[in-house]
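Only one protein chain is missing from this complex, and each of the others stays in its spot.
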Amino acid sequence: MDLLEYQGKQVFARHGVPVPSGRHAQTVDEAAAAADDIGYPSVIKAQVQIGGRGKAGGIKVAGDHGEAREHAQAILGMDIRGLTVHELWVEGASQIASEYYASVVFDRSAKAPLVMLSTKGGMDIEEVAETDPGAIARLHVDPLLGFQEFHGRRLAFEAAVDADVVRPVGAMLASLYEVFVAEEATLVEVNPLIVTPQREVRALDAKVTLDDNALFRHPENAELRDPSREDPQERMAKERSLTYVKLDGNIGILGNGAGLVMSTLDVVAQAGGSPANFLDAGGGSKAEAITSAVEVILSNPNVRAVLFNIFGGITRCDEVARGLIEAFDQINPTVPFVVRLDGTNDVDGRQLLAEADLPNVFTESTMDGAAQKVVKLAA
Amino acid sequence: MDLLEYQGKQVFARHGVPVPSGRHAQTVDEAAAAADDIGYPSVIKAQVQIGGRGKAGGIKVAGDHGEAREHAQAILGMDIRGLTVHELWVEGASQIASEYYASVVFDRSAKAPLVMLSTKGGMDIEEVAETDPGAIARLHVDPLLGFQEFHGRRLAFEAAVDADVVRPVGAMLASLYEVFVAEEATLVEVNPLIVTPQREVRALDAKVTLDDNALFRHPENAELRDPSREDPQERMAKERSLTYVKLDGNIGILGNGAGLVMSTLDVVAQAGGSPANFLDAGGGSKAEAITSAVEVILSNPNVRAVLFNIFGGITRCDEVARGLIEAFDQINPTVPFVVRLDGTNDVDGRQLLAEADLPNVFTESTMDGAAQKVVKLAA
Amino acid sequence: MSILVDSNTKLVVSGITGREGTFHSLRNRDYGTQVVGGVTPGKGGQDVEGIPVYDTFHAAVAETGANTAMIFVPPRFAADSILEAEDAGIDLIVAITEGIPAHDELRAFNVIKKNGRARLIGPNCPGILSPGKANVGIIPAAFFKEGNVGVVSRSGTLTYQIGNVIAQEGFGNSTIVGIGGDPVPGSDFIDIVALFQEDPETELIVMCGEIGGDAEERAAEFIASGVTKPVVAYIAGFTAPPGKTMGHAGAIVSGSRGTAKAKAEALESKGVRVGRTPTEVAELAASLLAAAA
Partner (left out) sequence: MSILVDSNTKLVVSGITGREGTFHSLRNRDYGTQVVGGVTPGKGGQDVEGIPVYDTFHAAVAETGANTAMIFVPPRFAADSILEAEDAGIDLIVAITEGIPAHDELRAFNVIKKNGRARLIGPNCPGILSPGKANVGIIPAAFFKEGNVGVVSRSGTLTYQIGNVIAQEGFGNSTIVGIGGDPVPGSDFIDIVALFQEDPETELIVMCGEIGGDAEERAAEFIASGVTKPVVAYIAGFTAPPGKTMGHAGAIVSGSRGTAKAKAEALESKGVRVGRTPTEVAELAASLLAAAA
């Protein structure tokens, strides 16, 4: 789960990471009132989880009440790279002497947290990593030992931050690591981490990704929402405990097993089609789960044909067939279905489908054949 | 630093270890008021850090206000194995279905925390360990991993606690381990850990030893006091940052280096004497530290002779001599001193002493000779 | 021969008394695996159709001499169960559970690495099948027979799909290892490919990867550095958009890292044949084996 900037800053504050004080706002009135309280100049910031907010006009400094209203008005409802701004964060404008970059990421290769620090703050760090890799100090932390004070010093000296802020920058890295561990994040990033002319160190932005699998231990985080990211199909799938990802195409896909579904998307694309979703019905799916999944797939108005690709292991093909029949009974779909059933109880499953004689349902015996068929039907 | 029961229970409560609710009292009125609030039956418990309080009459159950007053009156001021009771803890009487024993100790051999659990609660655990070692389940915890849930289960099953309390007992062990780590204790012991007839698990006693060296990180613990343990000489030495332990004898001892001082005590004892204290003036002591140490030693009225045993390494014997001369100047002691100066600048030191010609100060060239001399003088 | 599990495997199942745990334990036993016990705290002394249940792994190991553990408990308890198995001296731990918190996996992985006693397969994996010898996990054994193709995969069903086509071509498997789809798998492609390289029965290795991380790229380096047996690979997720988790917690393209294209290219640059579809992988494997025969 990606947190919005203001959510991330609230998490930071809980762990002692210094952040500018600010307030959350959802309307122009709220934003202007917040700015009045905080004092001017204030910054009005669009709360969408995507890079380039500033360039897109989603971050503006207000010098007085009128400007605060004006900016809030302009930013609320704005579309930034496909995301609609529903929320604002209003904070006191910070004076900036230096901009750094700091992050803690879950390094899968090293199987350890990786802490990074750079004095090239305020820029796209992937770009820095490519053009000037020496500008990023990196350090893996032994997760059994945790972040030690010397780690902070070492990074600060290696990144060559200003000598007078080695200690507070090291302390901020320690706090960011604490956020990473205590909140079970997979990414904690501050860009820019600023030094003010008064030589105070602050997180001016906050990017936090939490581990969905750990949210049960963090009920306060589980409640956080990002309205700009909420997709009706994905929400519906989530409520039904289905693993669903919405895509741009027009061919609905259902399979069992994440790898097989990904592979199905690929094979459909190779056949010239464009998948509308990823949907893993999971191992051992029962008929109801299949019915429910069909509803989710068809709730996307772009879908013009659906492909079922099932290789039954734990999943029984007859259960899948029953679920599909039930779905037709309930929903009466108008788009064609291509069904490939293989593996456990495949004969029974195909038999059930044949007997049900559902309108516009085509069975295929191979994955490749099924993909070609569904692409034709969606064309 | 050994905490009193009530201090330990307050620490426990901070970390979620279930304890009976209670109140601290220093007078009969306070104790009776506490018992009135808590309700009857209440238990009035002498707060001294020593075993056998119950047998000595320091723990009594009060059925009503009158009894609460009566018991508080009896216990306050009581002498329990040499300690005077200044404080009481009043808590609601617990009903007891089972008594267990639980502890986390700093195991120096294994260099790891050792967690122990036994169903032989309420008894002297050293005795249990000797007579029935199989009755104690033991488990070393890897300090880099910490206490895991399976550790708790394993101990509970191995100790064979009642099946219905395996989970809460395991949880209590986890909380005790948390106390051990978070408060930097070297000992956390609960004896008895009780199970009530309602199958609740509680710490009925609390024995916590904190690491003095870590108190700077725990200012709230550093303020805790045990008035029954406060010795005027030890407090005086502490204020002067001297390492001093009061003993029962009549020969004051000063040396440099803990090992050498311990050895000096032994050699004095072998010579038939009885040391009045351990005092390590430390490495590199300056004259003022020596003067200060002499004051502490002589503030113990039992002292009849004093032995200085200095082997100068970093410590310079001339500085020691100067300190002693200064002490004579300031205090004018009436007891004899035996001084053995060896090592760095020993010639200078002995020369200084000879020139000062202090009354009743005898120099010796060997440790053994010095011990024999001081024993004779104290006799 | 085979790797990891065989007729010497003595399996203890954590979570054996749960619905899924019972089902698959019995299925593994029916296949011929020695299922010597189960662990469910508080149910020690009971049995599951003759399989004795213990309160702790330590008791199970002491009583049965188990050398292999299968973890079937819910995600919240899984890392604890893995660490318990490790502490009890189990050699091979196969964690089926999906949805374990990433930091739990990180801890479990690093403790196992530090102590250097046990090998962990998974979590979020279908387990290990050595056809004709032992099945530890949920791989449907019916599709596979004994043979000389070693399979290692981040995905379950996709493996069955590929394995099935290979079987239809007339070939069988030495061992099929699901290493799982999580960000911190206990064992990586490299670990398993190294075992197949040493296994006399295995003549060809099929590696089934997917988007996310760089395990495939590292495996490509490893293969180039000394794997002499032919390796055929498949990578799923060419069409996966960045930033979206594709079912497996580990299957996510982060920024420009972890794409299927980069993985396929890394493997091909080291001489590994990469099939474009599961069918093509199976055909490639079959033709290489037929040529060698």
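The letters A, B and C name the chains in turn, as written, and every chain counts its residues from 1.
The working rule: contacts are C-beta pairs under 8 Å (C-beta built on N, C-alpha and C of every residue); 3 or more make two chains touch, one makes a residue touch a chain.
On a predicted model such as this, the values are computed, not experimentally measured, just so you know.
A.B. asks: For the full complex, can you list every visible chain touched by the one that's not shown?
C.D. replies: Looking at the entire complex, the absent chain's contacts are A, B.
A.B. asks: Just name the one of B:21, B:330 or B:366 that touches the chain not displayed here.
C.D. replies: B:366
A.B. asks: Out of B:211, B:226 or B:288, which touches the unshown chain?
C.D. replies: B:211
A.B. asks: Can you tell me which of B:261, B:324, B:361 or B:374 touches the chain that was removed from the display?
C.D. replies: Candidates B:261, B:324, B:361 or B:374; residue touching the omitted chain: B:261.
A.B. asks: Using the document's definition of touch, tell me which of A:110, A:145, A:182 or A:331 contacts the absent chain.
C.D. replies: Checking each option in A:110, A:145, A:182 or A:331, the one touching the absent chain turns out to be A:145.
A.B. asks: Which of B:13, B:33, B:112 or B:135 sits in contact with the chain that's absent?
C.D. replies: Considering all chains, including the one not shown, the answer is B:112.
A.B. asks: Spell out, residue by residue, where the missing chain touches chain A.
C.D. replies: Contacting residues on chain A, toward the hidden partner: 142, 144-145, 148-150, 153-154, 157-158, 163, 166.
A.B. asks: Considering the whole complex rather than only what is displayed, give the residues of chain B touching the chain that is not shown.
C.D. replies: So the residues of chain B touching the missing chain come out as 106, 108-109, 111-113, 126, 142-144, 181, 184, 186, 211-214, 216-217, 243, 245, 247, 255-263, 265-270, 275, 278, 280, 283, 311-315, 342-344, 366-368.
In this text, only the chains that are shown with their structure count from here on.
A.B. asks: When the centre of a chain is set as the mean of its C-alpha atoms, what distance in Å lies between chain A and chain C?
C.D. replies: 28
A.B. asks: Which residues does chain B have that touch at least 2 chains other than itself?
C.D. replies: 144-145
A.B. asks: Give the residues of chain C touching no fewer than two other chains, as numbers and ranges.
C.D. replies: 107, 111, 114
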